[in-house]
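There's a structure below that I have some questions on.
Incomplete set of chains, arranged as in the complex.
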Amino acid sequence: MDPFEIEILAEPELDDPVLVEGLPGVGHVGKLAAEHVLEELDSTLVARVYSTHFPPQVTVEDGTAELAHAEFHAVETEDGSDLITLTGDHQAQDNEGHYGLTDTFLDVADRLGVQRVFALGGVPTGELIEEYDVLGAATTDELVDELESAGVEFREDEPAGGIVGVSGLLLGLSGRRDLPAACLMGETSGYLVDPKSAQAVLEILQDVIGFEVDFASLEERADEMEEVVRKIQEMEGGGPAASEEDLRYIG
Amino acid sequence: MDPFEIEILAEPELDDPVLVEGLPGVGHVGKLAAEHVLEELDSTLVARVYSTHFPPQVTVEDGTAELAHAEFHAVETEDGSDLITLTGDHQAQDNEGHYGLTDTFLDVADRLGVQRVFALGGVPTGELIEEYDVLGAATTDELVDELESAGVEFREDEPAGGIVGVSGLLLGLSGRRDLPAACLMGETSGYLVDPKSAQAVLEILQDVIGFEVDFASLEERADEMEEVVRKIQEMEGGGPAASEEDLRYIG
Amino acid sequence: MDPFEIEILAEPELDDPVLVEGLPGVGHVGKLAAEHVLEELDSTLVARVYSTHFPPQVTVEDGTAELAHAEFHAVETEDGSDLITLTGDHQAQDNEGHYGLTDTFLDVADRLGVQRVFALGGVPTGELIEEYDVLGAATTDELVDELESAGVEFREDEPAGGIVGVSGLLLGLSGRRDLPAACLMGETSGYLVDPKSAQAVLEILQDVIGFEVDFASLEERADEMEEVVRKIQEMEGGGPAASEEDLRYIG
């Protein structure tokens, strides 16, 4: 097996397609957002990527085993650009894997005619969020302007540590290919899976790309998470400040 | 030395051979099972695999040193398919090694004409086992059906974390080669080397492939292990629940 | 992306150019020194080096993302040799990366006609420094003599553990290319970013190469650091000896 292998399963005709990445990360914001699009809209599996830099692992569902991989789905929208989602259960487990996988993802995007890249993720604030702002970073001034008009915040020196992993490299390596790319990062405590942050990110993305999804199931999941938080706080017998420290960090 | 080196020592004529993998893992279930076959039946050493992804180590027996390797033995059975066992003392020590070694093992299997792959292992339950169920995962629906008839349990979402290491990758990479493969996982506490779980796995395998081994020596070893558990429990002055935590995890 | 990629942005005519490396390290001495040169003198960005051995990361400034890299600037001096600075925010994250990046840096240096290499860094003493000595190491006896005349100390068996990372390898690999190279190491506590140590190193370098920079801004920064130390000592209610242990090590 080669370090990075592409399996193309379908090559649909797409209008001005946009790559939407949502792999695991802080608060699972990007993953929740991209998977919500796949749950709400019709999609076609178009490609899989396998790699020796993924964990040496198969997932088992109903007795059938599947090798660790990332996958691309095409989602045709009515008015705006069509979408290519990039989802999966794993990130690479070493630096060379991160670089090589991101390059491979962009090769697939290139083959599918992708015109722009949106990496979705979360940015940890360390405290429970009231107002879900979405931070941005992009490779071109035009994209910065466009996203700013859509309500994305561009703050000096944020995120402080830069952007790490596939989301960061999608920007860095797209920039070197002259492919416009942006990262949309929903603010999230960093302690919990955060469907509200995912919704905030998706609302921006809908607006920028031009498509619509229903948020009912994501809101339901957010209510469940709030119930969890409430219970933890009760058990602690304290307010949010006290209990917050006891929530598990989900990175 | 190349990262993965194959040494073919014999190429016997085999009937419809089946690969039976038993490398070290949870409860040493797979290793015990595959090695028990070699102890009970006549076998020929047919191939060795060396790798720079194995530990940099030689074993010493009676003063003679042998480089870390995995080995394949051919076992001719009277009625059913012949067996090719894959055994050894090591797994790879990094992701690329796991993928590369499994690919190399399948290259050897291909060269020896292997028609089906059975990876043997244990699935940790965290508690001492009364009834030794055997869980399954496979790459084709036919294999799932066949194994289910033989008493293997296929449970939704189990094993929860998927299957890791060579056993998992044998399924994942066989699937990509269109070689039918299954993993048989004996339930085991995960705290101890578990000959009973190995026997449960072997009884299924015997039935599916069509061969027979005597279990006396494995049962003897199981009795010894139970004696060990009993002594630990006495020292603790407590019941199984109390002492269990003090048993060493064997992964 | 290749493991090591060179992007040449300009190829100015330079007089007898000298490479001056200042990547992150003990007390950030080398980085402060090389960056101070770029702040004080006119410079041209001449090359960037990207690598899959850098962290998988982009930095974000005013919303715009940039892939992790090291960069070379040309600084023309009036009388002495021209300078090529090598700066950046990262070192490689594994052994092969360290060797490969240093080799790549020397390939760039070679292409830009570099005649001599000066690696700048700090050597930790474990205690706050009164007199900022500069230790040296070099690849040729001529360089040792020249630097000794300029006030650099060459001490038997110092630094005790040798020189690690890019600074060390620049000496080791330059030596194998017959390119004269030296490392100038400012003594520093090792606990704090140390602008005074950087100044001591730069004063030597000015003298040896023949250029001049103003130190006002570096002195200001040194005053700020001393203020920080003073406050920590007050909080501790103790003298330097007591508080020193509480300063954070910056490596």
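Which chain is which? They are A, B and C, in the order written, and residues in each are numbered from 1.
Convention: contacts are C-beta pairs under 8 Å (C-beta built on N, C-alpha and C of every residue); 3 or more make two chains touch, one makes a residue touch a chain.
Note that the structure is a prediction, hence the values are computed from the model and not measured.
Every protein chain here shares one sequence; 3 sit in place, and the complete assembly counts 4 copies in total.
The rule is short, and it goes like this: only the chains that are shown with their structure count from here on.
Viewed as a network of touching protein chains, the structure reduces to a simple linear path. A summary of chain positions shows that the Cα centroid lying nearest the centre of all protein Cα atoms is that of chain A.
Measuring from the averaged C-alpha position of subunit A to that of subunit B gives a distance of 38 Å.
Each chain gets a centre from the mean of its Cα atoms; for subunit B and subunit C, those two points are 54 Å apart. Residues of subunit C in contact with at least two other chains: none.
Against subunit B, in their complex, subunit A makes its touches with residues 1, 3, 50, 52-68, 93-94, 97.
Those residues of subunit B whose C-beta lies close enough to touch subunit A in the complex are 92, 95-96, 98-100, 102-103, 136-139, 141, 144, 154-159, 161-166, 168-169, 171-173, 175-176, 181, 183.
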